[in-house]
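One chain of protein is taken out of this complex; the other chains stay put.
Right, chain A next:
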Amino acid sequence: MANEVVLLDAWVSMFGMRARIALAEKCVKYEYVEEDLRNKSPRLLQANPINKKIPVLIHNGKPICESLIIVQYIDEVWTDKPSLLPSDAYQRAQARFWADFIDKKIYDAGRKIWTTKGEEQEAAKKDLIDNLKVLESELGDKPYFGGESFGFLDVALVTYSSWFEAYETVGNFSIEAECPKLIAWVKRCLERESVAKALPESKKVVDFVMGLKQRMGI
């Protein structure tokens, strides 16, 4: 059966990057479509009428939304390559728990850093570092969150690293100084082709955020 795979995405999105990494890990051929988020295409609105967001994976005409759901779908469909999720149910639950933690805690803190000033920004910086430290502690001495192998949780978090320099530039602080082990893990992940190709250069994200701040007047 022909496998038609399309990814509606935006280069700067840490959520879109997750889908890109998963597809690359599984060696899936797909059509990448860059969406203009200020002018959403009819295709995107039709594929994700409820949230109207990217990424959306369209597999043989059927849309799948929400990045972590997309990654799990990719893992469950393309089983000829190593699994991204652990084989043990308990380990899988842990991976899902921490992925949920990342999206609840890291995203908001990061966003507040570049959209606020003063006390609010300081609180957001502290929040981000505290939560990254929790994750760093969860990583421990393992090479990857998945243990010996790169997996689901690594995919979930590593994409945020492309935004670290943007947070650091706006917030005037260093994530590496606070979380050296985590940055070492990021560098390890970047040695994988799937990750290196999916993540944009940090400088481009910095420019993007600065441009966005200017347009938004913040």
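We adopt the following convention: a contact is a pair of C-beta atoms (placed from the backbone, for glycine too) under 8 Å apart; a residue touches a chain by one contact, two chains touch by 3 or more; residues count from 1.
Throughout what follows, contacts and distances are computed from a predicted model.
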item	value
Protein name, per the UniProt record, of whichever chain is missing from view ("Proteasome subunit beta", "Serine/threonine-protein phosphatase with EF-hands", "Two-component response regulator" or "Probable glutathione S-transferase")	"Probable glutathione S-transferase"
Option touching the unshown chain, where A:Lys40, A:Arg96 or A:Arg111 are the choices	A:Arg96
Candidates A:Glu4, A:Glu76, A:Glu120 or A:Glu201 - the one touching the absent chain	A:Glu76
Identified contact with the non-displayed chain, of A:Leu45, A:Val134, A:Ala196 or A:Ile218	A:Val134
Sites on chain A contacted by the missing partner chain, in the whole complex	50, 59, 62, 64-66, 69-70, 72-73, 76-77, 89-90, 92-93, 96-97, 100-101, 134
